[in-house]
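Note that one protein chain is taken out, while the other chains of the complex remain in position.
Every chain is named by a letter (A, B and C) in the order it is written, and numbering of its residues begins at 1.
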Amino acid sequence: MSASPATPTATTGTLAGWLPKLRTEGLPLVPIGILVVLAFLAIFAELIAPYNPEIGSLSQRFKPPAWVAGGSTEYLLGTDHIGRDVLSRLIFGARVSMVVGFMAVFIAGVVGSTLGILSGYLGGWVDQVIMRVTDTWLALPGLTFAIFLAAIVGPSEWNIVIILGSVYWTRYARVIRGEVLSLRERDFVRLAIVAGCSKWTIMRRHLLPNVANTAIVLATLMLGVVVVSEAALSFLGVGVPPPKPAWGLMLADGKKGLMAGYWWLTVFPGVCIVLLVLAANLLGDWLRVKFDPQLRQL
Amino acid sequence: MSDALLELDRLSAHYVTGRGTRVVRAVDEVSLTLQKGETLGVVGESGSGKTTLALAILRLLPTAAKIVSGALRFDGEDLLAKSPTEMRKIRGKRIAMILQDPMASLNPLFTVGDQVGESLRVHENASRRSARERAGALLKSVKIPAAVQRLREYPHQMSGGMRQRIVGAIAIACEPRLLIADEPTTSLDVTIQAQYLKLLREIQREHGLALIFITHNLGIVARMCDSVAVMYAGRVIESGPVRRIFNAPVHPYTRALIESIPRLGEGPERLTAIDGQPPDLASLPAGCSFQARCPRVMDHCREEAPPAFDIATQHLARCWLARP
Amino acid sequence: MTRSLRSVLLVGALLLLPVLAARPAVAAPEGTLTWAVHISLAPTFFDPAETPGLITPFMVLYAMHDAVAKPMPGQAFAPSLAESWSLSKDGLTWEFVLRKSVRFHNGDVMTAEDVKFSFERYRGSGAKLLKEKVAGVDVVEPHRVRFRLKRPWPDFMTFYATPATGAAWVVPKKYVEKVGDEGFKKAPVGAGPYKFGAFRPGVDLVLEAHEGYWRKSPNVKTLVLKVIPDEATRLAALKRGEVDIAYSITGPLAEELKRTPGLLLKPTYMPFTSWLVPVDQWDPKSPWHDRRVRLAANLAVDREGINQASYLGLAKVASSMIPSQMEYFWQPPPPKYDPAQAKKLLTEAGYPSGFEAGELSGDMIYGSAIGEPAVNYLNAVGIRVRLRLMERAAYYTEYGEKKLRGVLYTGSAAFGNAATRLENYVIGGGRYVYGSHPDMDGLFAEQANETNTRVRQQLLTKIQQMAHERLLFIPVMETAFLNGVGPRAEVHGLNVIPGFAYSAPYEDLKIKKK
Partner (left out) sequence: MRRFVLRRAAYAALSLFLLSVTIFLFVRVTGDPTVLLVEPGASKADLEALRTDLGLDRSLLVQYGTFMRDLARGDFGRSFYYRTPVLELYVSRLPNSLFLAAAAMVFSLLIGIPSGIMAAVRVGGWWDRVGKIFALLGLSMPSFWVGLLLILFFSVYLGWLPSSGSGTVLHVLMPAFALGWYFAAAHMRLARSSMLEVLGSEYVKLARLKGLPEARVITKHAFKNALIPVLTLAGINLVLMVNVAFVVETVFAWPGIGRLLYEGIAFRDFPVVQATVLLGGSMIVVVNLVIDLLYAVIDPRIRYER
């Protein structure tokens, strides 16, 4: 089996190693397409959205989508409980949800990876302190923690980012630490030590690029978890504060309408969340197989 | 050569990945012949296509790989024309193989008796009981003490040497005509290695089976084999009777290999006596694939790949130096 | 009717009882009614002594227990365990004549001792106040009890015999002393129309008819109060017929309920008002300091629109932050919706293009029903506020600590009267008071010591008028509590007792015959 391409070679572990590969090996076009479209909506929301997403008129409430009896082309996807245009809210919601999702994952990733590298490489008391804190954090149910944080910092879009980021960094810390523990024993790290590189240089120049793959794959998977958690926080009433349009909030707000036949209030944001999470996960699975088919920590 | 047990005629097996953008020529135009009861050694560096060749013979290539051209005949039958079911009936029954890592070849969750008797049950419809009895006999034949009691044990309860013998027992269970052993001794220490090789030879003699011995250790080839094929970058670059190849190698690569065989008391054996790396099988250079490392490279080598030249009876070499 | 004659009749009735019971009982309770309840039932609800000043425990108390006097259909203080009562001329002694032959579920006869014991044992909301005012409780006769006040207190019955406290609800002294407080909560015994059946915390409470209830034997044999926290699920359970009455169904779900054939949408009304309070009005630099701005905000909110959208028009537009059913309530002129005038006022105040008004904070539970549309309306006239819904506990804690700025959205269903509301929200030193007007504080102090009800009414009216004129609040809604009733419940008991949110009296409930 020595000629099998599945065998990881020395180069697959580095950033430089996979970049050209991404081009050559068949890209998952559908997930990338979805992400690009959503990003486009998020960036150009002002230009695309037909209405102000935060202001509606009570007289126009619960209008169904255009193709349903009673709907009009004025509101393509209908209106919500205070008469706001669902389409406009979805478009702006792409911005809020993606910003919340990506930023939370970014924060979790930066904090978790940093701690994971420090913990795994330095070992000793640093490892002890970081791992004990991580254990404690893990033992605290994530959403419980989120509710308390929400109560402390108060609700706002950015606070949700901070909350979700600080709930989910532990996943990174543990996985990255595990990765570093095995990297530490590899030749190139040993060589770097022998060559007299400082600890910081080794962590920055040798370990960081090598855990980047794992961190990126983890990020795509975490994005889904974070976006769904954002919705759960809204369900519990401590999510992105209304009237901001966030998909999770729309879903939680619209859940009452579901039983009342106003299906468009939850189906559209629900579909958006599903698309985003699915796309991120499919991309993540693809990347995971690309980087390391045997990677099992995720 | 009607007596030939196995014939490969310009057999090529390629890995196609990345939706057809990458073609790895793992086995390229390999021609070999193996007579009944004969032992053939296949040598080469890691990645030279030895294992792929073995799997191609069994038609057990990974899904990404395919036999793209050539002919493959076993006992006069065209293996490439066989249906998957027919092929399955050949595997284990008429052609058996011992894998690179016999230690990991046993399923940890089933008893030894179960695993040894399994081929018998599948290929010969043996009853549970007779499979068990015959498995006991097989273990005895590979010199496992207290064989009958061992049948009930799990692989993890046995020593490494014992596990290897069991893998051997599985291979010969249905009395195959051909046994392919893919570096079966790589993971063993030297004494056990010798014992195991001895056992293999005994098995071969007793059952009169042909053996393909895949290794990177020319020393073993010298001891075990009747003929040898040297592979480099997916091709057989030189093949012939062992004695001839060792005494008069033609290809510079073969020569280097032979020179690197450690003589007594000359330190550890290595097979990296030649500087440089083998080429990327997905983007082979024009001309000879060994050109970059060849000490006797010529201009012509960079232009055209050498065909197989007949040097003597059964001695072939793919090298412009051998051009008559 | 003389006493002796009555006892003869009673004995006769007792003798007849087995005979009556032996006949195919016409009125024997049968069937089961099931509720979908929106909050978790706690064992504290089984013990009137623990009544915490929320209306919810009364959902259970009305079934399991009975009070000396309690609100009943058409009567604010209906004689219940007491047949009658009187106040002495000096206004210092209330004497209650108790109903005889009332038995607790365990067979003990209810006596004056039990009433005294229950009062003294009471430790729920308002306990401190009651005990400050009441000098002592005397058992005059087995069925006659006297409450002696330290000073005349016209509000005595308001606190004693309404859901403001649970002090009038009577528990069996002997039994409680025997089993202790803990034992009582596990196996409560009362004098109400229903006996404790089974309780699974977080799941349900089962109550069985107490046929010997003094007022009448209940019609329905078993009551089941099921806890279903999510309102969409409550509606689903009602639609499927798993429950007969579902509490608290709001917004679009209420619309769906109204549309569903066979289901009835039934509002109830508690003393629950909601209002906006621009707490920045006390900051001279804030635009809210200007009365015209507050007036503009008051004109900007279309309360009727909110009512239609969130309460299907079943709530009442509030003109004051004090509920209209409360004692000493003064009715201000009804609020108007006039966005044009609001914009004009803003221009006059120097904000022709509106202003940044900061945050409008609210409790997330009520926030989306009223807060969200309110923010929508304020923004429409140029008062640019951002909604900030907070988790309930955090919100009230920060509100109490006066950490919140901008505009607050709040509401209260606390029992009491106009004075108690003003004390908490208007008068200096109140829990939720950011600033106050000394003249109003003065009037309030005056009324607190006033025994003459009329004078007190005048003083409190004055304070309410001043609050209205100075626009301390932007009252929004006297909220309705919307509930669903399924086809099996013929008599559902909703909105029968004024100001009570739940089904009651339970003994009157009836299942529809097929």
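Please note the rule applied: a residue touches a chain if its C-beta (ideal position, glycine included) is under 8 Å from a C-beta of that chain, and two chains touch if they have at least 3 such contacts.
Note that the structure is predicted; figures quoted are calculated from it, not measured.
Chemist: Just to confirm, in the complete assembly, which displayed chains does the hidden chain contact?
Modeler: A, B, C
Chemist: Among the options C:Glu391, C:Glu478 or C:Glu507, which residue touches the chain absent from this view?
Modeler: C:Glu391
Chemist: Taking the entire complex into account, which one of C:His65, C:Lys239 or C:Arg292 touches the absent chain?
Modeler: Considering the complete complex, C:Lys239 is the one touching the chain left out.
Chemist: Out of B:Leu40, B:Ile90, B:Ile203 or B:Ala256, point to the residue that touches the absent chain in the complete complex.
Modeler: Only one listed residue reaches the unshown chain, and that is B:Ile90.
Chemist: Hey, which of A:Ala66, A:Val126 or A:Ala232 is the one touching the hidden chain?
Modeler: The one listed residue touching the chain not shown is A:Ala232.
Chemist: For chain A, which residues lie in contact with the unshown chain of the complex?
Modeler: 6, 128, 131-133, 135-136, 138-145, 147-148, 151-152, 171, 174-175, 177-178, 181-182, 224-225, 228, 231-232, 235-236, 248, 251-252, 255, 258-259, 266, 270, 273-274, 276-278, 281-282, 285, 293-298
Chemist: So that we can see where the missing chain sits, which residues of chain B does it touch?
Modeler: These residues touch the chain not displayed: 58, 60, 63, 88-93, 96-97, 99-102, 104-110, 118-119, 122-123, 167, 170.
Chemist: Could I get the residues of chain C that touch the absent chain, sorted low to high?
Modeler: Residues 40, 42-44, 50, 52-55, 123, 125-129, 185, 200-204, 226-230, 232-233, 236-237, 239-240, 242, 391-394, 396-397, 399-400, 410-416, 420-421, 423-425, 431-432 of chain C touch the chain absent from view.
FYI, only the chains that are shown with their structure count from here on.
Chemist: Taking every chain's C-alpha mean, which one sits closest to the mean of all protein C-alpha atoms?
Modeler: Taking the mean of C-alpha atoms per chain, the most central one is A.
Chemist: Find the geometric centre of each of chain A and chain B from their Cα atoms only, then give the gap between the two centres in Å, rounded to an integer.
Modeler: Comparing mean C-alpha positions, chain B is 48 Å from chain A.
Chemist: Between chain A and chain C, tell me the centre distance in angstrom, where each centre is the average of that chain's C-alpha atoms.
Modeler: 45
Chemist: What whole-Å value do you get for the distance between chain B and chain C if each is reduced to the mean of its CA atoms?
Modeler: Using C-alpha averages as centres, the distance is 88 Å.
Chemist: Could you list which residues of chain A touch at least two other chains?
Modeler: Expected reply: no residues.
Chemist: For a test of understanding, state which residues of chain C touch chain A in their complex under the given definition.
Modeler: Per the touch definition, chain C meets chain A at residues 231-232, 235-236, 250-253, 255-256, 302, 305-306, 308-309, 364-365, 367-368, 372-373, 375-376, 379-380, 386-391, 393-394.
Chemist: For the complex, which residues does chain A have touching chain C?
Modeler: Contacts found on chain A: 54-56, 58-59, 61-62, 81-82, 147, 150-152, 154-156, 237-238, 241-243, 253, 255-262.
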